[in-house]
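Here the structure comes first, spelled out in structure tokens, and everything after it is commentary.
Note that one protein chain of the assembly has been removed; the remaining protein chains are unaltered in position.
Chain IDs A, B and C follow the sequence of writing; residue 1 opens each chain.
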Amino acid sequence: MTVVFYSTAVIAILATLLVVTGRHAVHALLYLVVSLFAVAVLFYLMGAPFAAALEIIIYAGAIMVLFVFVIMMLNLGRADMEQEERWLAPTTWLGPAVLSAVLLGQWLWVLRQGGGGDITGEIVGARELGIALFSQYLLAVEMAGLLLLAALVGAFHLGRKRREDDE
Amino acid sequence: MELLLWLIPLLPLAGFLVLAVAGARLPKAGVAVVGAGSVGLAALTAALLAALFYNAGSDPVIARLGPWFRAGDLSADFTLYLDQLAVIMTLVITGVGFLIHAFSTEFMADEADYRRYFAYLNLFVAAMLMLVLADNLVLLFLGWEGVGLCSYLLIGYWHRDPANGYAARKAFVVTRIGDVALLLGLFLLFVELGEFSIQPLLAGAPLYFESGAARMELIAFLILGGAVGKSAQLPLQVWLPDAMAGPSPVSALIHAATMVTAGVYLIARLHPLFELAPVAQMMVALVGLATLLVAAWAALSQRDIKRILAYSTISQIGYMFLALGVGAWGAAIFHLVTHAFFKALLFLGAGRVIEHMHHEHDIFRMGGLRRVMPFTFGVFLAGAASLAAVPWLTAGFYSKDQILLAAAGAPELGTLLFAGGVIGALMTAFYSFRLVFTVFFGEPVTQEREHAGWRIQAPLALLGVLSIAGGLIPLPLEQVFPDHHASHALGLVLLAAGVALAGIALAWWTHGRRRPTGETANWPLWRRGLDRWQASGLGFDAVYGVLVETPFNTTARALRGEIVDRAVALVIAVNQGLNALTARLQNGRIRHYALGVVLGVLALLIPVVWL
Amino acid sequence: MSMNDVQALIPLMILAGAGVVLVMLSAFVPRRGVVAALAGVSAVAFLLALLPYFGTQAVEVAELLVVDPLTLFFWTLLGIATLVSLIWLMVTPVAEHDGGAERYGLMVLAATGAMVLAAAQHFAALFLGLELLSVSLIILVAWQCRRALSIEAGLKYLVLSGLATGFLLFGMALIYAASGSLAFEITGRAHPAQVGELYWLAGMAMLLAGLVFKLSIVPLHFWTPDVYQGASLPVTGFLATVSKGAVLAVLVRLYFDMALADAGGLWMGLAVLAGASMLVGNWLALRQNQLKRLLAYSSIAHMGYALAALLAGGALALEAVVFYLAFYLATTLGAFGVLAVLSRPQHECERLDQLQGLYHHRPALALILTVMLFSLAGVPLTGGFIGKFYVLASGAASELWTLMALVIAGSAIGLYYYLRVVLALFRAPAETSSFRSATVPSTIVLVALTLVVLWLGLYPAPLSDGLARIAELALPG
Partner (left out) sequence: MTTIPLEHALMLAAILFALGVAGVLMRRNIVFVLMSLEIVLNATGLAFVAAGMRWGEPDGQVMFVFVLTLAAAEVTVALALMLQAVKHYGTLDLDILRRMRN
């Protein structure tokens, strides 16, 4: 199992790397889905099957499909790929990459100190999660609902196609 | 008495509020009545209060209006405190202030924005009164800020000319540098003594600090920094001569009764702190000495009538600092009072002259005004005599004499301080009468005769009388200041007197006696040469030129003003440069903004990980 | 959840319910005025619902929220600010197609998020409150989708705020990993003793970075001027007051509940950022002629001062921050109010030259704006002076001389650009300038705000005493 964990982790990292450096939007999106699947597997391995399911259903399912729709609407083609090629000149990415590496270095240095304990893989499933959500976190769930409502209103207003826009 | 005390600053404040809010509906006469009347009433109140105060044996009066605020251990109330020092300051501010207001009602009658002028003036007086009457340092700082704000508003208002924008900025930057120092000093004081109320603070300081303790010296130095900025002393004197473009009565108010004397008052008020900080106190004396010499020297070569007076203000305040520095607190206040009289008079008189000459400021384009402006000449002469410290006749002589004697008696560097003061006195007498002779003597440049109503004549006359006789007014300060033993050597007195007379004589020689002569073409050569030599002031002109004008102009050109001027320009430039730099980073690119976010995270993360 | 809990949440429920109802209602009620009025009523109802709680004990609500005197104070403050923002939203004229009534509902939802934030004592509440506030705000910022600037501002805010939220969440996760709890106090107690102290500290650093992003602390400040400029005036006002106030509120609670003053490196990092904010904010504002950007830069500096006060630690620091917030909210709302009142449809009053000579046409508005600018500059007799004084007093009490010197120097620079605006108000008006006159309701609000600012400057003692009591209760020991 340990082998599965680490190999999945490597897959997640590689897929994510391909997303970040990708040229073609749809390809990048597919790599992102791969990465999300990998993370879902990790969730499962860590003993969180429900989280794994959510990761696939909502993240890889709903949210990514939204992306696909938009990319299709924008009809990104070969020209855009060439443009991406030009935008990704070393002068653009070198500085940010170094900075991100410094950040990562800091984190890894902190995490290497250890002492965090082990994940035993004991399962905390949908039942416990549900109880927690609807007892002590009930208020938070309500808040999440409001959050979604706000986003809905926003998307409705911003995405609305108005008659006068067509002129 | 408590109520009366509060009335004094509140009356001009009320005047300001009325003018600011309802002034638009008032006719000019109404504005004049409110503007001058409020200060006049304050002056009357002050006089009444002073009478009561002295009758009651000069015991301090404390008037608490109510609490102001409290933050932790720190609290400040709206409380005024009247003692012998505050009484004198109040009388001078309201009295001289009222005379200037009264003068302005007629002098400024043609000004389009009469109302705002008086509103600012009233606010100015109110802020200054708050400053001198404050019982705690926070209230004092309120007055301090108010005075600074008013001066900035006035400069900003009158400087329509964009070229003068620099002057306004300069005044702003320079006085702010002083204010930063002052505020730091006050907070340091608070942290050490846990008190903002002045009297307990002054009483507590000697118990808490050893004389010469490092913290005490630091505090005194910071306070001195504030005083130096506000009172235009070296090295922060540069803003004052440039801040002259306002109308003359404003200059009179800034230079005589308010604003620049704030620094002198502050140090005098906090003198026990300076007594505990001998190094800082010596610094006060040296700053004063350097300032009085440099400013007097600068005044020697000015052509603009108001700039001469401006430099003379800096120089005279240098004398006050000198007195403070040698512990002659009473002498400093005495000179502050007489200076208020004659400097207000001189500025108002200069305003009359400038107006008469149709806004000509250059004294060398004037002349002979004695004949056409006899009244102005009379009072101006009284003021100039007092400034020049004409011996035994004028108020200025008595106050300056006290300072010089005190300097001579100083335990350290007494000779140096005295000698510097005497040289300054010589220059003072010279430049004041150079001004008088050039402007009022010789051939008249105009035949137009002056006309002045009583609202102009009465204040000038009164100030003239005070400039002469003001030295006889007793200024009891024994409850506030410790006794000061000054030297009383008759020789020194005579020396000071003689120097003043010599300066006047010199001025007569170089600028009074010499006037364009008649036809000389058919004189023999020797006679022409003699005449030219005589006409050139027996060579004094050349000496004058070599000793004063040339070096001053050269240094001025070389340094474009003064070194400090450069430093100020540097402060401005640095801030503007940083403005440009930071603004360039604000380039609109999300990616760059996101870099900022990551940098911020790192800025918090790295110290956590590595410290 | 007991009855007691429910009771404590009534004000919050009113606000949240009103938000939902208003959003729904906007679809059916075509009249903007009706929705606007209802939004105002809901804010008033929220404030009225607070009344019964004054003088009661602290109530913890299901671990997530706590309603104690400090919360009540913040709620009152933010409630009033919300009400005033709603009024500015009403009085600012907008082009017809930008005037969707949903804006009122969104603003009420954002306010709900702010209230949750101010009462949060648990990371879940912090996170959701913050995001409800942010997401609603992003939409409000981008609302005028015919203006390119509005969209640009919305997108900038969204991307940067999303990134900051990422750090915030990762920080929370690390703290949780180290301490096993998401409640402020429990994790705070866990910090010195437990294993993984470095986890805890690094997590806290990232959490704080996410929070100070919303306060526009340098160098996380870059979004501020662009978002301020792109949003419409009332939304900017809301962003500058309610959003910053709520984040500052939760920062105060975090700081004291988690004893951050003892975390040396963290403290040092925050101090550096606070100092940088004071200087950079003021430098940026020096020559700015765009009023919204000017206020944005000035807010950077002001949040730097507030953070410096917090860093001093102790009861006095708590008092100082809360007082500072109170004065800052009143003053900023006043300043934005004057600008909002002077705006025209599709033509907001946002440049300095548009204000030139205001005094000669609308003396009352000019005087009100002058009071507000003086207050921001910290001129005595206004609330700003006392606020600055509080900051300095708390700094002096902890002997933070460098920070104090920076506060004083920053204020010295700051005065310059505020006075620049004041001078423009009193200068002779330009030929072409014309000014709208204020309506009666906005005049009343503006006058009230002015009186508050002056009251805070002239007689802050009652508020100070109240804050001292609150601070005593909030800080055990």
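Heads up, the rule we're going with is that a contact is a pair of C-beta atoms (placed from the backbone, for glycine too) under 8 Å apart; a residue touches a chain by one contact, two chains touch by 3 or more.
This one's a predicted model, so the numbers in the text were calculated from it and none came from an experiment.
Contacts of the undisplayed chain with the visible chains, over the whole complex, involve A, B, C. Screening C:Phe46, C:Tyr104 or C:Phe127 for touch with the missing chain picks out C:Phe127.
Within the complete assembly, residues 583-584, 586-591, 594-595, 598 of subunit B touch the chain that is not shown. The missing chain lies against subunit C, touching residues 123-124, 127-128, 131, 135, 138-139, 142, 145, 148-149, 151-156, 158-159, 162-163, 165-166, 169-170, 172-174, 176-177, 180, 182, 225-226, 229-230, 284, 288, 293. Along subunit A, the points of touch with the absent chain fall at residues 1-2, 5-6, 9, 12-13, 16-17, 19-20, 22, 25, 28-29, 32, 35-36, 39, 42-43, 45-48, 50-51, 54-55, 58-59, 62-63, 66-67, 70-71, 73-74, 76, 80, 83-84, 87-88, 92-93, 95-97, 99-101, 103-104, 107-108, 111-112, 114, 116-122, 124, 128-129, 131-133, 137, 140, 144, 147-148, 150-152, 154-155, 158-159.
Criterion: only the chains that are shown with their structure count from here on.
For the interfaces A-C and B-C, the C-beta contact count is higher for B-C. Taking each chain's centre as the average of its CA atoms, subunit A and subunit B sit 69 Å apart. A separation of 43 Å divides the Cα centre of subunit B from that of subunit C. Each of the following residues of subunit C touches two or more other chains: 198, 202. Along subunit B, residues 598-599, 601, 605-606, 609 each make contact with two or more other chains. Those residues of subunit A that touch subunit C in the shared complex are 106-107, 110-111, 113, 115-117, 136-140, 142-144, 146-147, 149-151, 153-154, 157-158, 162, 164. For subunit C in complex with subunit B, the residues that touch the partner chain are 155-156, 159-160, 163-164, 167, 198, 201-202, 204-206, 208-209, 212-213, 217-223, 225-226, 263-266, 268-270, 272-273, 279-280, 283-284, 286-287, 315-316, 319-320, 323, 363, 367, 379-381, 385-386, 389-390, 392-394, 396-397, 399, 401, 404-405, 408-409, 412-413, 415-416, 419, 423, 426, 458-461, 464-465, 468.
Partner subunit C is touched in their complex by these residues of subunit B: 20-21, 24, 66-74, 116, 138, 141-142, 145-146, 149, 152-153, 156-157, 169, 172, 176-177, 179-180, 183-184, 187-188, 190-191, 575-576, 578-579, 582-583, 585-586, 588, 590, 592-594, 596-601, 603-611.
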